[in-house]
Structure formats: C-alpha cells, structure tokens
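Here's a slice of the assembly, chains where they normally sit.
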Amino acid sequence: MEVVFPQAKELRSILSAATAFLSEGTFKAKNDGIFLASLDSANVAVIIVDMYPNMFLDYKIDGEEEIFTVNLEDLKKILSKAKTKEQISWKTDKKKNKFILSIKGKSTRSFTLPLIETEGNVLDIPSLDLRIKLEMDAKAFSEIVSSAKVIADELKITTDPDKNTISFIAEGELKDMRIDLTSQDEGVLSMEVPEKVTVRYSVDYLYKITKVATISDTVMIKFDQDKPIWLDYRSLDKFRFGFVLAPRE
Amino acid sequence: MEVVFPQAKELRSILSAATAFLSEGTFKAKNDGIFLASLDSANVAVIIVDMYPNMFLDYKIDGEEEIFTVNLEDLKKILSKAKTKEQISWKTDKKKNKFILSIKGKSTRSFTLPLIETEGNVLDIPSLDLRIKLEMDAKAFSEIVSSAKVIADELKITTDPDKNTISFIAEGELKDMRIDLTSQDEGVLSMEVPEKVTVRYSVDYLYKITKVATISDTVMIKFDQDKPIWLDYRSLDKFRFGFVLAPRE
C-alpha cells in the first residue's frame, strides 16, 4: 500500500478521535477505501473509520485487500507533529514488517513503525435498524451532552411522534436538565420520529466522543428502543467516523 | 420570580467571581433589584452582588420581596455551558421548591436545581466611612496586586496627602516592590487622598478577586486607617460586584 493524504488536518482529527477509544488499529485497505471497525477497549462501543479514495491524493493498494495493524498512540503522536496543511503519506512494507509515515513540509520527516502481528480483524459492521433519526449541528449536540454531564452520568432520550420532538434529559439527585428539540430548532437539520421510545446511554462515553469528534460540522444520530445509539460524523464522499454505543439497561 | 437576562456574559462573570468565595448564594429579589451580600466562607471578606432591573430583559417578582438560596457551584457549572450571547432565564417555583434556569440558544436547555433551605440571609451591608478613594483601570490594579504577589503575601498601602500619592508596597525578605500612583498616572481615573494612612491587606485575597472580577473596565477602591478595603466593579445602572476585605492587624 502507498497512499498520500493531501493534508494532515482531517487524518489527524479522525485518528485522534479513534485513539481516544483504541490503542491499536487494524485497517483493511481495498480498492474502495481503507476501513477500520473495532470494539473499544471496554467492549462498550464500536469505532468505525472509513476513508474513501476521494480523500487521497495518491491511492495504491497491493492486491485485492491488505490488512495491517499499527499502534494508534504512536500514529497520533507522530501526526501531532505535522502541521495542518502538510502532506502525509502512508506506506506498508510487508517484507520488512514496517509501516512508514512521512510528513512533507519544509522538510520531509519519515517515521518507521513496526506492523503489529495481531489477531485483530476489521469487524463486520452490524446492520442495525434504528428508526429515530436526527441530523444536527455537531457543536449543538456537543453542548447538549456537555450540559447533561453537569447533572448526571446518564443521558435519557425520549421521543414523541405526535409532537415530533426528541427530548434529552439528565436526572440527578434533586437536579435535572431537559432539552426538547423539534425540527424548527436552529441546530436541527432533519428529524425522523416515527415511534415513541425511551432510551438511556452513558454520558461519559458520549461526552468523550463529542469532545474528540471535531471532524465535521454536522452529526447524524440514530437510535431506537433497547438499541444502540449510532453517531456518524462524515464528509460524504471522503470519510466517515462512526461511533456505536450500546444502551444502558 | 421570573427574570430574563439578555445575554449570559455579565451574569456568568458576576457568578464566577462570587463562586470563588461562596458555595451557596442567598438572593433577595425586590422591585429594585436582586441582591446578595454574604460573608465568604473564611469570614474574612464580604461579597456583594447587586443586579438592578435595567440588567434584565424581563423582570417579575412575586410579592414585595422574595428570598431564595441556590448552590452557586451548580449555577456556575450550568452557566459555563451557555455561550456569551445566549439568553438566560431564572425562575423560582416556591411550591415545588425548585429553581429553573434556562439557556436559549440554538435550542433551549432547561436546568432544575433545588432551592436550598438555609438560615442564610442577605447581610445588611455595613456603612463604612472610607476616606481614601481611588478609581482606576481594573487591569492596572490587577497588575499591581499580581506584581505584589511575586514578592510578599501582604500588600501595604500608604498615602501622602501632600504629594497626592497612593503607594502600593510589598516587602519580602530582601526583596521589595513599590508603585507610587498619582492622579497623573495613565491608569488612574480619580483620586481622593485627604489623609495620611498606612494599611495592610492579604495579597492572596486581593489576587483572587482581581483574577475573577473581569466584570467591568474600572474599579472603585476605597480604604482607610484600620478599616477594610472596599472594591466595587460596576456598570452603573445595571449591576455591581462589591468586595470588602478586612485589614491585617
């Protein structure tokens, strides 16, 4: 594999978000993109990274499919040394068992990391039928989660199909917080509320993801009764950062 | 009570300053404003908050006078989630014993806090005859205190009515700092020095207040022999943040 990212910015955001949940990353490189999908270390959430060929300046894969695992912490540390607009290249050398990352700025800095032997694989992403859909401003969603965190460690979401509202509720001892969203709200892009549901998710996890997912301006949120919540941060034909979090009992 | 602040900015600054010294706040809401005056937890300083009806977009008090106590830490945390220009409303529900704070931005976030039962009351603000008066740039005063903190834990202030100067002095072992202010100094707006006095105050307290009191551009400073120092940060017809600190022996 030998691929070139035109600038460090997006890659850095994506890997920084993934590294908050994973220490190693197993990527599958194919003709239609480079993919990662993995359970986080606590086995509570699934992290999904899709990088499509449009995201790259140069894109060359050896054979039909190439799977490789690298240490994400190392990758993140190295990328933190790249400036936003510097070009990044990734190269695997399967014979020498090496992963080579180069940063092209005023000078070219080349870093070599070992490819990790691992049983890790790229998860088949579960096919989930989540009927409640909400596309909204990513910062507005981040504010909701961050406000909830002040009050409780659990975020309750209820929907009302009659009024077409989605309510975010945090209930602490004596204190509580409530936000009712309708499709008229400024931060809301689109909303589908076909069913009445009540679900609960960990605030800490959602908080962690909203803090690191500074990848796109909007987030697509999907959830359903007794099912996970799925967050998608994406730039349509370039990349996707997905996050799937199991519900609380 | 139901009142609306046109924007979070000033309220946030005022409460942030108050919370540095108080964990709970007892407010008295009347037709001419909402007032807090309380000894700090160390019983060394008095914190005064006056918010006049001009500060509000809507202002409605139940009856002649309403006294309520809320946890200031909670209030501060919630307000930290509001953006500078978002509208804030406060509402008391005496029957349910609740305090409701709403933030109106892209969506409306409502927070409910318990009203605290307390013996706390609003102090009658002592009437102090402080003859030395100095109105100056708040940042310039902050620099004086911050410079003194490098040298000592006590700020000595001496005045000389003949030369019309106020001197700020910090004396450490071997090291010292001295600043002589006259009415000609750029940071000084007005100065009244009718008497020769020498007073001493805790640098730590003054430092703490100058760090948090980013409420107004100027500060009115008053003090006198063997008497407290009184700092007033205000926007004339809107609000006042006062701070009264006892002298060192």
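Order of writing sets the chain letters: A and B. Residues in each chain are counted from 1.
To be clear about the criterion, a residue touches a chain if its C-beta (ideal position, glycine included) is under 8 Å from a C-beta of that chain, and two chains touch if they have at least 3 such contacts.
Being a predicted model, the structure only gives us computed values, none of them experimental.
Trainee: With 2 chains in place and all of them the same protein, how many does the whole complex in this file have?
Mentor: Altogether, the complex is made of 3 copies.
Going forward, only the chains that are shown with their structure count from here on.
Trainee: Roughly how big is the turn, in degrees to the nearest 5, that lines up chain A with chain B by CA atoms?
Mentor: 120
Trainee: At what distance in angstrom does the C-alpha mean of chain B lie from that of chain A?
Mentor: 44
Trainee: Which of the residues in chain A end up touching chain B in this complex?
Mentor: 137, 140, 143-144, 146-147, 150-151, 174-181, 185-188
Trainee: Which residues, counting only chain B, touch chain A once they are in their complex?
Mentor: For this pair, the touching residues of chain B are 74, 77-78, 81, 103, 105-114.
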